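Omission of a single protein chain aside, the complex is shown with its protein chains in their original locations.
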Amino acid sequence: MAKVTLNDYELNYEIYGEGEPLIFLNGIMMSTLSWRPFVDFFKDYKLIFIDLIDQGSSSKGKEGYTQDIHVDMLEEFFNKMNVNKVHMLGISYGGEVAMKFALKYPEKLYSLILSNTTSYTNELMKDIEDIWAYAAGTYNGRIFFKATMPYIYSYKFYEENAKWLKDRENLLVNSLTPEWYDGFIRAIRSASTLNITEAIETIELPTLIIGADLDVITPLPYQEVINKKIKDSRFVVIKDSGHASMYEKPYEFAALVNGFLKNYDKKINII
Amino acid sequence: MAKVTLNDYELNYEIYGEGEPLIFLNGIMMSTLSWRPFVDFFKDYKLIFIDLIDQGSSSKGKEGYTQDIHVDMLEEFFNKMNVNKVHMLGISYGGEVAMKFALKYPEKLYSLILSNTTSYTNELMKDIEDIWAYAAGTYNGRIFFKATMPYIYSYKFYEENAKWLKDRENLLVNSLTPEWYDGFIRAIRSASTLNITEAIETIELPTLIIGADLDVITPLPYQEVINKKIKDSRFVVIKDSGHASMYEKPYEFAALVNGFLKNYDKKINII
Amino acid sequence: MAKVTLNDYELNYEIYGEGEPLIFLNGIMMSTLSWRPFVDFFKDYKLIFIDLIDQGSSSKGKEGYTQDIHVDMLEEFFNKMNVNKVHMLGISYGGEVAMKFALKYPEKLYSLILSNTTSYTNELMKDIEDIWAYAAGTYNGRIFFKATMPYIYSYKFYEENAKWLKDRENLLVNSLTPEWYDGFIRAIRSASTLNITEAIETIELPTLIIGADLDVITPLPYQEVINKKIKDSRFVVIKDSGHASMYEKPYEFAALVNGFLKNYDKKINII
Partner (left out) sequence: MAKVTLNDYELNYEIYGEGEPLIFLNGIMMSTLSWRPFVDFFKDYKLIFIDLIDQGSSSKGKEGYTQDIHVDMLEEFFNKMNVNKVHMLGISYGGEVAMKFALKYPEKLYSLILSNTTSYTNELMKDIEDIWAYAAGTYNGRIFFKATMPYIYSYKFYEENAKWLKDRENLLVNSLTPEWYDGFIRAIRSASTLNITEAIETIELPTLIIGADLDVITPLPYQEVINKKIKDSRFVVIKDSGHASMYEKPYEFAALVNGFLKNYDKKINII
């Protein structure tokens, strides 16, 4: 763990290994810790894990920001760290930020990896956002858990990992602070107005889109939209997985990322 | 609206038309009112709408009952009303009760119609149950709405009916009472232990199973299980619909029910 | 069986029952005989089964016609039979003719029922058309059967009805004549240029669209297109069925048709 100061904010980050930089943008409840089990799987890259504002050990944000704040902060972060160009992987909320970054600073990216994300916060997501914000505002881990997890994990994962989920619930209950919950609420509100479906047509980066067949919060049709809009995209679906595909199917997830990165800029001559 | 007294309880019911009786068992939040728009669509039957204990205008239940209480009360209701045999249609919670009824009193049924239901309350449903119960316990309609509706309606329906949903939210906020919420909590708890997947193999009634491709709370695989277990079943899927298929796609829903009932007991000689 | 003479052609038809007329347009290999097992299922209508040119016992066609010939011949047929208005049900090839009829003579239709059909003969269908035409040209029933049936029935149906399919193969081998095969070739060529995807936007008839999840020749996306284009459509999917949904799932098929017709022109007031 290390910190970098950017204006009023401190961002928490971790760096592992050597190679082309590969940065991981967290889903809304995740932190740099979420990626540690994957370090050994991505040996060929310089891995950058980072907590965005209001995530993990980074600074808390101010009321009313949008996801754009992360975009500019990431750019400053790269400058400060002397990182010229990265592969950018974003999950859910992190994928939304990654697309926004690709629109503003395409020259900083080798490629884009978008997992279980959307280009548009739809009406249903807004209601989910409201209940998640409400649950966070109770500062009660059990309520927060029940309000969020059924959207995050598939019914199959629930059936097969009941004990693990119960342990995780207990962990959450004991570890999350009022400050964390307040940050979560600001973060989720920052995505309310997302609508870049038309804008992303201009993205020309090699892009991997990872979907999951049981994802109910960013269901496959939303990723099909991204796939249609971004020209140079590949689209693969992890079977029997919900929204948190990196947790439900870590082997498949890591395989897709590694395999894509291996040849992201090569052309094959078949057709 | 009429009432019938059974032991300590009063059940609210409505009856329309003439013909073989067709009874409608409500989903957990529904009442006899939910079916009124359909009266004109089911002209060939004697329609019986009924509020189960803790639904609509029927009596409130006592703490700790299971869905079995409804089964016996329905049987008493039929006796009292001189109804010998019915077609039984159940949605979600009502479908669970209908299967339980079919297991105990098969001789009272001509046929079974099961819409968006399950034979098993899985681990994920239990967490949803918890957050729904919690939200009900706040006696706050807005919270209750946000906690429940994203599971009930599909993202497509949300996009296309934003205003209608907002109106409905306002209606809910103004009309639901603490007594209603308490009843809702008891009702949802009464389904916690449901597991009749093996038992329903003995059902021999002609059965129609209606699923919806975007149903996230009782997804298609749960209805496929019912389809496999019940011998004489037909299985049809309404496209672009979530859990509340009767509201999202009323024409398709009514067509399936009418068409099934038309020939439920006839055999065709093709294969 | 009866015949009516229209210019140079004789059309074979059968009529059953009383009520609003419901006409069945065959899939390419079907005939009026295919519908007989369904007579008892559609008691409320005056059923009209008809063989189009080059089908069943109707006249053979001349080289080079398109599906338009059927459209005008149906209109003449209705005039001659004093039929003013019908419900028109078409399967596959018959569904294509039905849509074309709806475009030219909408005033003759109460409603439209389209099963496992397409508004566009795509590149893949053209190759299938070629091999079917080739197989027909061998006048060898076994070859014709193997070339066509794997597209018509789902792998599930094949597994469960191996003996029935073998019997059917033997039937085909013994009954089809060179004249029939020649007619089949003309008929299939008559659909080569079908492309009415844009045109059908103008159809305002109440329309039922029946799809099947395992249909590989007119897969669901083609029926989704029809559903999007025709305003007043309902769309339902029969589970575990291939292209020949009327044979694979006759109960579901008949239920959908009866249920739709029951209330095709009524409006429900839910949303």
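General remarks:
Order of writing sets the chain letters: A, B and C. Residues in each chain are counted from 1.
The rule we apply is simple: a residue touches a chain if its C-beta (ideal position, glycine included) is under 8 Å from a C-beta of that chain, and two chains touch if they have at least 3 such contacts.
Since this is a predicted model, take the numbers as computed values, not measurements.
Shown chains touched by the undisplayed chain in the intact complex: A, C.
Contact with the omitted chain, checked across C:I53, C:L112 or C:M149, is made by C:M149. Although one chain is not shown, part of chain A still touches it, namely residues 37-38, 40-41, 161, 164, 208, 211, 213, 224, 227, 234-240, 247, 249-252, 254-260, 262-263, 266, 268-271.
For chain C, the list of residues touching the undisplayed chain reads 122-125, 127-128, 130-131, 134-135, 143, 145-147, 149-150, 153-155, 158-159, 162, 165, 214, 216, 219.
In this section, only the chains that are shown with their structure count from here on.
Separating the CA-averaged centres of chain A and chain B is a span of 38 Å. Residue positions of chain C touching 2 or more other chains: there are none.
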